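One protein chain omitted, others in place.
Chain IDs A, B, C and D follow the sequence of writing; residue 1 opens each chain.
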Amino acid sequence: MIARELAFAVWVSLKTSGLAALIASAVAVPAALFLSGRDFRGKKIVLLVNQTWMAAPTVVIGLLFYSLLSRNGPLGGLGLLYTQTAMTVGQIFLILPLVVGFSYTALRQVDRRARQTALTLGASRRQAGWIVLREARFPLLVAVLAGFARAISEVGIAMMLGGNIRGATRNITTSIALETAKGEFRNGVVLGVLLLVITLGINILVQTGLRGRDGES
Amino acid sequence: MIARELAFAVWVSLKTSGLAALIASAVAVPAALFLSGRDFRGKKIVLLVNQTWMAAPTVVIGLLFYSLLSRNGPLGGLGLLYTQTAMTVGQIFLILPLVVGFSYTALRQVDRRARQTALTLGASRRQAGWIVLREARFPLLVAVLAGFARAISEVGIAMMLGGNIRGATRNITTSIALETAKGEFRNGVVLGVLLLVITLGINILVQTGLRGRDGES
Amino acid sequence: EDTPPNMAPAGAGRTLMLATTTSVDATGLLDVLADAFKADSGITLKWIAVGTGAALKQARDGNADVVIVHARKLEEQFLRDGFGVNRRVIARNYFMIVGPPEDPAGVASCRSAAEALGRIRSSGASFVSRGDNSGTHTRELELWALAGGKPEAAYLETGQGMAETLRVAAERRAYTLTDTATFYGLRGLAGLKPVSENAPEFENIYAVIAVDPARVPTARYGEAMSFIAFLTSPRGQRLIGTFQGQAGRPLFEPLAAVAGVDLAK
Amino acid sequence: MSGLVYRLKDIGYSYPYAPARFSLDLDSLEVPDGGILALVGPNGAGKTTLLMLLAFLLRPARGRLEFLGRDPWATDDAAVLARRDAVLLTHHPYLFKGTIGVNVAFGLKIRRLPEDEAGARVRDALALVELDGWEGKPVSGLSAGQAQRAAIARALALRPRVLLLDEPTANLDAALGLRMEAVLREAVHAWGTTVVFSTHNFSQASRLADSILYLSDGQRVEFSHENCYSGTASTDGRTSWIEPKPGVRIVFPGETRGHVTCVIDPAEIRLVAADGGGPVPSGPNVFRGRVSRMEAMDPDTALVRTSGDLVFRATLPLRALEAGGISLSREVLLTFEPGSVRVVGERPAEAREPS
Partner (left out) sequence: MSGLVYRLKDIGYSYPYAPARFSLDLDSLEVPDGGILALVGPNGAGKTTLLMLLAFLLRPARGRLEFLGRDPWATDDAAVLARRDAVLLTHHPYLFKGTIGVNVAFGLKIRRLPEDEAGARVRDALALVELDGWEGKPVSGLSAGQAQRAAIARALALRPRVLLLDEPTANLDAALGLRMEAVLREAVHAWGTTVVFSTHNFSQASRLADSILYLSDGQRVEFSHENCYSGTASTDGRTSWIEPKPGVRIVFPGETRGHVTCVIDPAEIRLVAADGGGPVPSGPNVFRGRVSRMEAMDPDTALVRTSGDLVFRATLPLRALEAGGISLSREVLLTFEPGSVRVVGERPAEAREPS
């Protein structure tokens, strides 16, 4: 694999999975905030569905969107199949329940008094919500990064919705799959290690950036 | 796919992933307890490595154990490649960081005073640890179930280490992959739905079993 | 190793591990062959379906006792390196070029594969390649060489198996080279039809190779040879020839029994 | 300013999942502008619950709650606006992660105070709780009292129209506790703040408050819970009695059985010096004790605590002390009419709940 192709695959991985993690978190974190903040009828069912959704295999999500996006599917007109956008969309649906579940656990960690205290000091519901997020910011970050890790390491969706098209949608994991299919196991391992190194770098960057001086861990 | 084969695939999925979830949790939960209980030099690094490990693609873990277990590999003598044992081992390594991360977040949710209170009442370190686990039992259960969901839905390791051998290591996800490769998308989706229904059932069983009457969620 | 109680065949002692190219498995042929082989010899056939390259790698690593592949060059390398013995051709089918039903490049009228590819290149129509060093991909590259080189643009590499590549071609209204078995075995490819077939350079030959126990001591040579004998026997050849799969038409042409076709081919 | 800050009418509240049967029921409560109201009552009386209602954190299940003439629950926004005017300092307050400064500035930021004014307010508030210079310190690792001080400063910095405080001085050292009382009085004078606070410290309540609301079991009661004794009542048909200690009887009229609580209004207890030479009281309900504490409640009234078989609190005019020879450590006889014993909480013994 030549350097330029490799760099491109890294870029595709980072872009699609980074976007997927951000967009999924933008939905999942508020959802988790809502769920963690109150008890309502049917909440257990929502949590159960979320927990079950985590078991959706990538191929199934891939198939689902494939049949939506394929030329003769309902959204075929968008021409999104085999694009990075399709990969991102599929990955969002893959990691959503993971980020919801992780964030929910993270937010339950916040003392219930935090919300209440914000309210007593004059905060609106929204502001109080922000406070709860702020109090849990480190474990929430871990939740988002876990979603990112899941997205960047998955191959089924990238394969089915991206198509592993060289120079367009080939990312690190589909490259690994290709090398493995070729019997070039060594290349596969090297690419895998590269993926881990990149993820490590991102984790360090993001975490040290946000952790700040209160040194919480 | 005939009913008998299907039943067998379900059995393989449940057995390998159930075992993987149990064994991984037996390691991950104590590790998370240790990490959440104290601050020590190097803890951040441990957490960072764990977080990064979450990004290890299934293929890479598959390749790793393939080279270990392959007949000419260091552990080739065990003859474990293409067995359910190999699948379980690979899945353990896949879900370990997820269960550690999730449990860590769950355990941080326990008031630090819980441990201390147990100690003041005469508990040994071990007993105090149990108390902390008990206080977080519901989110810990969610962590274990998340690990199970990840294991039962993954296909890369099952494929590489199990080999998708009919009547031996073919599980639900490798069946889905095979059906998809055959172009039998409908079969793939049906199998995927089956997988989700089974997971839902297990979640309901386990969660209602453990939740008891305090109705925490 | 676990097998469900109702699936455990009596006296299931001897097993054979096969690494195979995907088309033989995905069509369902191996299911038929394994059952018959079991009935004949009592040997349980287990197989892993991977690409030709990976199949040979598995064999080199000692994880398979026998391989079924279809990439002449890779096979020769495997034999030269001393890993394989007793290569026998067992079946063939044909490659063909498939493309959009309206055939924008006008390939249908071409008589040779090289001519057809040349048309595609000059018309600017898209072509999807597997790009995975598989047998099909190797053949495709050979054909492009005959046609004077690959196109610069409108040439997509999927790096995936045949089925996935066909789907990409259907989506993108592009041409691609496929084996007949996969194409006819696959459903839902309304967007593609064969546009060039039956040229002699399209022949696709499947071979079986035993792993040499001299090189890989753990290899179960006896069982491998039984399997090879079974495949090349009239019964085995008949099963291959009559197998129809989902497509409702024969997918493989038995070859071992055909006079004059053997190792030398 | 005059007028009412709160007007409550037939307010009712009970928790959906309560460990004990509890409901707060108030016929009417009016809190005048600029006043100081103390909530006094035993554990579980509903003080915290009432403060949460007044802070619009709990919504009354029934009845009318008016704040500054408006219904704070009319809309979601109304509750938020109302909360800006009525700031609650909760019991065992929560501090946001970060520094003390961040905490104290929190409400000011929400109110969008200009940075420099907010800074000055933060410093002022911290000075009031004697935490000057602690702005930059992280809140982790504060002692109980230090945390309480930071939370008090956080509420004071807002100079709110209404300050609601749940046991504000429970964790403070004695000196600062007194200082806080002065600060609250100061707030009333300087900013016209209305103060509602709960306390277990009866003398703090009478020292600081303009009026006291006694609560018990979610009800307004007209007596303090100071002279409360519980026991299983026996009866001879005409009168009944409990024995809070073996051999010590509190007698009251009527026929009563089961577990009851007897309450004696401190004003109904008469005190005479035991060796005063005067007539020795006789009849039921005479107890011997020793004066353990005397306190000036207001210019004319003294609160006297006696120890003995039972601890009693009695209020009497300052003059009566000298006239009766009642002084510290002196032996005294206490007496009250059987008729002035209030019997409350008559319940079957097995379902008994703490008073």
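Assorted remarks:
Criterion: a residue touches a chain if its C-beta (ideal position, glycine included) is under 8 Å from a C-beta of that chain, and two chains touch if they have at least 3 such contacts.
Computed from a predicted structure; not experimentally measured.
Across the whole complex, the hidden chain's contacts among the shown chains comprise B, D.
When the whole complex is considered, the residue among D:Lys9, D:Arg123 or D:Lys137 that touches the unshown chain is D:Lys137.
In the complete complex, the hidden chain is touched by one of D:Val291, D:Ala314 or D:Leu334, namely D:Val291.
In the full complex, subunit D makes contact with the omitted chain through residues 15, 17-20, 41-45, 48, 91-92, 100, 130-134, 137-146, 148-149, 166-167, 170-178, 200-203, 225-226, 228, 230, 290-296, 299, 302, 311, 318, 321-322, 327-329, 350-355.
Within the entire complex, the positions of subunit B that touch the omitted partner chain are 111, 113-114, 116-125, 127, 131, 134-135, 214, 216.
Keep in mind that, in the parts below, only the chains that are shown with their structure count from here on.
The geometric centre of subunit C is 87 Å away from that of subunit D, both derived from CA atoms.
Subunit C has its Cα centroid 36 Å from the Cα centroid of subunit B. Counting partner chains per residue, subunit B has residues 66, 180, 185 touching two or more of them. Among all residues of subunit D, none touch two or more other chains.
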